[in-house]
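My questions all concern the structure below.
One protein chain omitted, others in place.
Each chain carries a letter (A, B and C) given by its place in the written order, and its residues are counted from 1.
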């Protein structure tokens, strides 16, 4: 018998992707999936792509979750702490929300408001030392999708001393599933198709997480909503702190990593190639005019940016092969 | 050691999807992939979504393929026969092209032109008797993508006597990957996005295949190019030949089928739910005004419509579990 | 001084398109635009594409509208009658809703529910006799967008006796703006992009309107939501009642019509070519297998399918050139 797994917040997009991954995972047995307004509904009425999975959504409470060995929390930001507090210590938990990512309570309050719930092990296995830390944890705070995309591009450059941590400039575009499944006019297909739309310009709440994870000391990030269901493309530019080859730094940092692909010279990451996978594609160059380092990073916001990453962390937490149940390959075109 | 597999025509979209499926298949070992103008190129330069797969495309000839136990031919229509002729009899072959689908040489000549190459076992396992026929074959002609979508909707209705084989009317819209990967102005993103465009109206070459597979005696099919990369949605309408419930007929026909999902009443198939999977979703009703049976069928043209179907057939041909290496679940949103 | 015009329901998509057309119309002076929840908002906060238009949305009531010479009602179905009842008789009104389209009160009740409000002149100028009827009316019921697309394709074929009014089969796909601007999960970009989704299969409320306008006696219509913001493509098939050339019938019916383009042989309508215009593109052929007539019709659901059509009717009602303020040409790609 396998490891018993529950998903709280299974009616959203990250929840649906978790169910898809778990349904195909050799060791994790999906025993419960819960939701808020959709509780009582058959999962295929909410996620028609899961036709063939026989499961009814339950109510998100401790009773429905505590029986599992592993719980994924895919709840709206700010709701994980209350649920997590009710789970027994022996139940392992991966939180896909922002609640436990930040170390600095002041920054939490400034960017999210409300009481800071605490800090869990940060769920990005490719950061130095983080793989072991995750494996040793029972509570893991999964990265945000923008943070994963940008951190994978930037962290090795700053850590190696190649890039200056000052004045990093990022523009990152996300597919619409990153904005969640709530019915809002600005997320309607009529508004989004054929459109690029920036938002939260000048003050995005993920900046503190990115600075914490990368060591950047000053970073401007402009997020853009793009007319596609999945994918994030981040263009990260930084000034050189010393001479060197940014592509080489990335190659060395990620040698042997199964999910991080520094592309051959001349090939640039694009989001569709990562769709449905747990991979992140990277490429770097030096801008001929400004002399800035430019790194482009692409991943699936629901894959390596959320649910895939969460399963990868859970694999580590249970001593399973890190790639189990996850695909390196994208579904394209 | 597993079964040695080669893919001819690996640079196209069906070829790329085959490589993705084979790379994750537990028993099939991908030993060669060949192409025409792209021969000599690393596979990830052609299919960036396969980053992590180390393989160089070879030349499509007997030498590059005959060493395999199983060959998939994903070549342009009309090119399979010449390649197949050079393969030893013991090599099992699944042809994704149209060359060997039709039984009637006259119809082949009328709709495709040129010499008829012959007739192979038709690769649609869910047709009565066909599963066993495929398992016993060394040569299988995979269904066309439109034919698979429409046949799965229509065949049981005609076979059961519920629907008249006369005057079937079909409108089917396909994502652009169904049109292949050749550079044509009408397939440019600028032309396709925001657009629905019918083509080959009044005389589509897949009509004879659909009639042969379903028993329809007269059938109008209008294909439409839709602004999405994958997916076919077919609306099939037919007149009643006797009284009965079309949904029930479909449910009975496909009871126990792993990949065919007759949806619960009130839920209608839509293409995104099948994307990346080998599933086909079906629903039926009776039109209140005309009294016609309406069946809607959705699948992924590269999945159950092409490469997924081909792997399913190959599983049968080698006595493997039919679902091996294939996903029932779609990648959505 | 020009003709004073007001738009009720200006915050929706049809309302926004009306504002755009009226802002560029040489004789109509936009004096008021009203909304429900958006009353009090500047129009550019609701319709950013109208930047440069200085107008604040008012409340939808008689006081805000009665001062105009012409009122367009772009309200949700069922809300026009109450507003119209409060407008003085001398104010000319074009209703873009369904309230006054049907002649048969019983059909209204069956398909829409509630009390039938009455019947106004049907606003499709290209139907025989209708141009004069509209010019002589002070109250006009604009066509529905599906009804316009299908009626323009079908009416001349039935009227000429070429097509049988029995057993017409239609599949029509619409861009998402046809579904309105209310925040619903199934209309989210994440759900719609990459997807084709049928709805109201077997019983669409526009069927009675289409039958009334075309003379069809039995008609199956399957509507499909397509991943594009604008446009409807209808495939209309009918059986021959007598011999003849359907393309010729269409050409004769629409000779001299400025907005109806029967395309040259071999060219098929596609939606993008009509985007932003008031044109409808048509083509017809005979299916080689079934012998059915196939007509394909394309238009912009917000143009000839709604707001453009409404302006065309208003031009007639005020004795202005019918094409004034309207474009024949689409905005493509």
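Structure notes:
Definition applied: a residue touches a chain if its C-beta (ideal position, glycine included) is under 8 Å from a C-beta of that chain, and two chains touch if they have at least 3 such contacts.
Since this is a predicted model, take the numbers as computed values, not measurements.
Displayed chains that the missing chain touches over the full complex: A, B, C (touch as defined at the top).
Checked against the full complex, the one of C:121, C:275 or C:312 touching the unshown chain is C:275.
When the full complex is taken into account, the listed residue touching the unshown chain is A:231, out of A:231, A:305 or A:325.
Although one chain is not drawn, the whole complex shows that of B:15, B:194 or B:223 it is B:194 that touches it. Where chain B meets the missing chain, the touching residues are 13, 175-177, 179, 181-185, 187-194, 227-229. Considering the complete assembly, chain C touches the hidden chain via residues 13, 16, 20, 23-24, 42, 44-45, 47-53, 176-177, 193-194, 229-230, 258, 261, 263-264, 267, 270, 272-277, 279, 281, 327-333. Even with one chain removed from view, chain A keeps its contact list with that chain: residues 167-169, 171, 173, 175, 190-191, 193-199, 201-203, 207, 211, 218-222, 224, 226-231, 233, 235, 237, 239, 268-272, 275, 283, 285-292, 294, 296, 298, 333.
Quick note on the criterion: only the chains that are shown with their structure count from here on.
Relative to the C-alpha centre of chain B, the farthest chain centre belongs to C.
Distance from per-chain Cα centroids to the pooled protein Cα centroid is smallest for B. Centre-to-centre separation of chain A and chain B, using mean CA positions: 34 Å. The centroid of the Cα atoms in chain A and the matching centroid in chain C are 44 Å apart.
In chain C, the residues touching two or more other chains are 175, 190-191, 193-194, 227-229.
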